[in-house]
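Here's the structure we're looking at; comments come further down.
A protein chain is absent from this complex, but the other protein chains hold their places.
We just call them A and B in the order they show up, numbering each chain from 1.
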Amino acid sequence: MTPNRRTFAAGLAAGIAAPALIRSAFAQGGSTKIGMVVPITGPAAPSGAFAITGAKIAQEAVNKAGGVLGKPLEIVTEDDQTTNPGAVLAFSKLASQPDIIAFIGSIRSTQMHAMAPDMLKAAKPVAFGGTDPNLTKLGNPWLFRFRPNDSYSGKVIAAFGAKELGKKKWAIVHSTDAFGTAGGKALTEALPENGGAVVLDQGYANQSQDFTPVVLAIRQSGADIIGSYFTFENDLGIFARQLRQLGVNLPWVGSPSLVNAVALQLAGPTLNGTYGVADYAEEASDAARTFGKLFRAQSKAIPDNQSSWTYDAVTVLAMAINKAGSTDPQKIREAMLSVRGHQGAEGPYNFDKNGDGLHGYNIVKNDKGSIVFDKRIEFTPQLG
Amino acid sequence: MDLVLQLLFTGIGIGAVYALVALGFVLIFRATNVVNFAQGEFSMVAAFLMVLLAVDLEWPYWLAFAAALVGMAVLGAVFNLTVYYPLRHRTYLPVIISTIGASIFLANTTLALYGPQPRVLSGWFDNPGFTLGPVYVDNQYLLIIVVTAALVALQYWFFEHTLLGKKLQATSQDKEMASLLGIRVSTMIMITFVYSAVIGGIAGILVAPILFVSIQMGATIALKAFAATIIGGFGDVAGAIIGGLALGVIETFGAAYVSVPYKDGFAFLVLVAFLIFRPQGIFGERVAEKA
Partner (left out) sequence: MSTAATTLVPARPKGRLGLAAYAAFAALVVALAVGVPTNGYVLNILMQAATFSIVVFGLTVVLGLCGQINLAQAAFFGFGAYAVGLGTTDWGGPFWLWLAVGMVLATAMGALLGASTLRLGGHYLAMVTISFQQIVTLVLINWLPVTKGPDGVGNIPRPAPFLEAHVYLGLCVAILAVVGYLVWRLPDTKLGRAMRAIRDNELAASVAGIDAYKVKVTAFAISALLGGLGGGLFAGGFAYISPDQFSFAESVIFLTMVLLGGVASPIGAVIGTSLLILIPEWLRFLKSIPGLYLAIYGAAVILIVLFMPDGIYGFVRARLERWRRPVARPGNAAALTLSGGGSAGAGTVLELSALAKHFGGLKAVDGVDLAIRRGGVHALIGPNGSGKTTTLNVISGLSRATGGQVRLDGRDITQLPAHARTQAGLGRTFQNIRLWRSMTALENVMIGAERPGSAVANDAAALEERARAALAFVGLDGRADEPIARFSYGHQRAIEIARALAADPTLLLLDEPGAGLNSTEKVELRDLLRRISARGLTILIIDHDMTLVSEVAEHITVLNFGRRIADGYSADVLKHPDVVAAYLGTAPDAPA
C-alpha cells in the first residue's frame, strides 16, 4: 500500500504528468475488472444513475489507494433496461468476459431472481442490492448482499413505530410488486412481537395516478400510524400530497424510498415529519459522513442508499480481492465471508454464511426537508 | 356521503385528464382512421418542454406555456410529415407500428436529452386547493376540469360554426368526397396533427403538477385515454369526453370499494364489456353493414 501511495503522491506532484504516469504504471497488467449490471434506461433509470455515481466514487478511492492487485480497478457497466430479459442478457454479456472477476448485480430483487441461474453458472462473487430475503436463501454461494434485507426493515419499522413512537394501530401501504409485497409481509409479521396490530393492509399497483381511495381508506380505518413500502418515488409523492390534502397527519414510518433524494425533491414539504428506515444516513457514522462528502463533490443531489450501496460494494469487493491476493473466485468468496466489522457507508459489514452483510437499519427523520439521523437499530447476525 | 363526494371529485378530475388525451386520439382517428400510439408521448414531451422553459430557464409561466404549445405544434407537424404522411395510402397496421416506433423514439430521446430523474412542475396556482364542505378541491384538478370543458365547447363551436371546422369534418367523414369538393385533404390532416399535438401538450402540462414530469407519464395516461376512446365510441368527440370521465369515476370508485391493486383492471374490464356488448360505444353509430 504505502509505496503505491507514495508513487501516486509523486505523480500528483508532477501535476499534468500524473494521468500519463498512472497509465504507464498500471499499463503492464491492464486493469482489474468488475462488471456492473445497472438500469440505464427504463423506469428504474434514475436509481441507475445514482448507482453508477456511487460505484465511481469508490473506484476513484480504490485507485487512489493503489488499485486492486496492483492494477487500476475498472468498472464495466451494462444496461439492464429495467427488464428481466435485459438484465439476463446484460449479466451474461459481462459473464462471458473472462477478465471480469466479480460483479455488481441489481438493486431490484426480481432482476436478481432472473439473473440468479446465470450467476450460479458464472461462479464468481456478485454484490447486489435487492432486498428480498429469499435471494440469499437460494443456495447460491456467490451472492453477497450490500443492503439490509427486508426482514430487517420490517422489524425495524415495527420496533420503532410501536415501541419508540408508541403507536399500535397500523395502516400498511405497499406496492404490489416484489419489493412492496415482501416488505408489507415482513412488517405485518414483525408487528405482533412489538405489540402492534394491522388495521389496514393496502396494496397498490405501481404507477397509479391517484391515491384518493387509499387515503380515504386510511382515514376510515382508525389507524394511528402509517407504515409504507413504496417502490417508485412519483407514486410516493402523489400519495403524500393527497394524504395531507385530505387531512391525514398520522405519524408515518416507511421504507428507504420515503427518505431518499428523489422523494424529497418530488414530494417536498408533504413529507415533513416522516420517519424512514435508511440503509444510508449521513450522520450515522464517520464512514457515512466521508461518503456523503465525496458524493456531494460529485453531484448536486443528496447522498442516499441508491449510491451508498454500490460505493460499499466496490470498496468491499476491492478489499476482498486484495485480501485474497488473486483472482481466484473461491478465494475471493472466502475473503468476502471473512469480512468482519468493516465500517461502510451503510453500516458495519459482517457477512453471514448466506451472504447478508448488513443486519440493521438507521432510522432517520425528515425534519422540514432535511434528513436527520435519529438512531441505528442493529440486530445480531448469526455468523457462520 | 362525504367519502362519495370526495371520490366523485377525484374521479372526475382524473377522468378529465383521460378525456383531454382521448380528444387527441379521436381527432387523429377521425382524420386518418388510425390510432396514434404516440399520443401519450405528446403529453410527456410538452411537460418536459415546460420544465425546461419555466423551471430551468425561469421564463414566466404563461410565456413558457405559450412557447411549449408552439413547440408542440411544430412537433405535430414534423410527426405528420415523418410518421403518418408517407404511409397514408397503406393499411392501418404499418401506421400503428410507425407510431409505436415514434413513441419509443420520443420517450428515449427525451431520456437522452433530459436524464432519467422525474421533475417537479409547479401548478398554475400558488395555492394547492381549498376545502368545500366535506370535499377537498385540488385547484389543479379544478383547472383541468374547466379547461377540458372549455376546449370541448371551443371545439364544438369550431367544428360546427367555422368554415375550416366544417372542412375538417368533411375530410374526416369522406376523404374522396372532400377532395372532390376542392378541400385540400393533406392540409386538413396536417392541421389535425398539429391540433392534436397541442391538445396532448395542454393535457401533459396540466397534469404534470399532479403526476410529476417523468418519461413514463405519457404511456400510463395514454393507455387509459385509449380505453376511454373506445368506451365513448371511436371517432366521437362527445363520446371521448364522457368515456374519459366515466373511466375516471369507475376507476376511483372501483379502487375504493372493490380493490386498489386491480384498479387498472376496471378500465379494461369495462372496455371489454363495451366491446362485446356495445362495440359502437356510448354514442358511436352502429358499425355499418358491409356490402
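Please note the rule applied: a contact is a pair of C-beta atoms (placed from the backbone, for glycine too) under 8 Å apart; a residue touches a chain by one contact, two chains touch by 3 or more.
A quick note: this is a predicted structure, and the numbers were derived from the prediction, not measured.
In terms of the touch definition stated at the top, the absent chain reaches A, B within the entire complex. Shown as candidates are B:Ser98, B:Gln140, B:Thr171 or B:Ser214; the residue that touches the absent chain is B:Ser98. Listed residues A:Thr32, A:Ser47, A:Asn63 or A:Thr77: the one in touch with the omitted chain is A:Thr77.
Contact with the omitted chain, checked across B:Leu111, B:Val147 or B:Ala238, is made by B:Leu111.
Although one chain is not displayed, subunit A still touches it through residues 40-41, 45, 48-49, 77-79, 81, 83-85, 88-89, 92-93, 95-96, 109-110, 113-114, 116-118, 121-122, 132, 134, 138, 176-178, 181-182, 203, 205.
With the whole complex as reference, residues 29, 35, 82-83, 86-87, 89-94, 96-98, 100-112, 115-116, 215, 223, 226-227, 230, 234, 261-262, 264-265, 268-269, 271-272, 275-276, 279, 287, 289-291 of subunit B touch the missing chain.
Note that in this section only the chains that are shown with their structure count from here on.
Here the CA centre of subunit A is 38 Å from the CA centre of subunit B.
Of all the residues in subunit A, the ones that touch subunit B in their complex are 41, 43, 45-46, 48-49, 176, 202-205, 207-210, 212-214, 216-217, 220, 233-234, 237-238, 241, 245-247, 262, 265-266, 268.
The touching residues of subunit B, counted against subunit A in their complex, run 3, 6-7, 10, 14, 17, 108, 111, 115-118, 120, 128-129, 136, 138, 210-212, 214-216, 220-221, 251-252, 255-256, 260-264.
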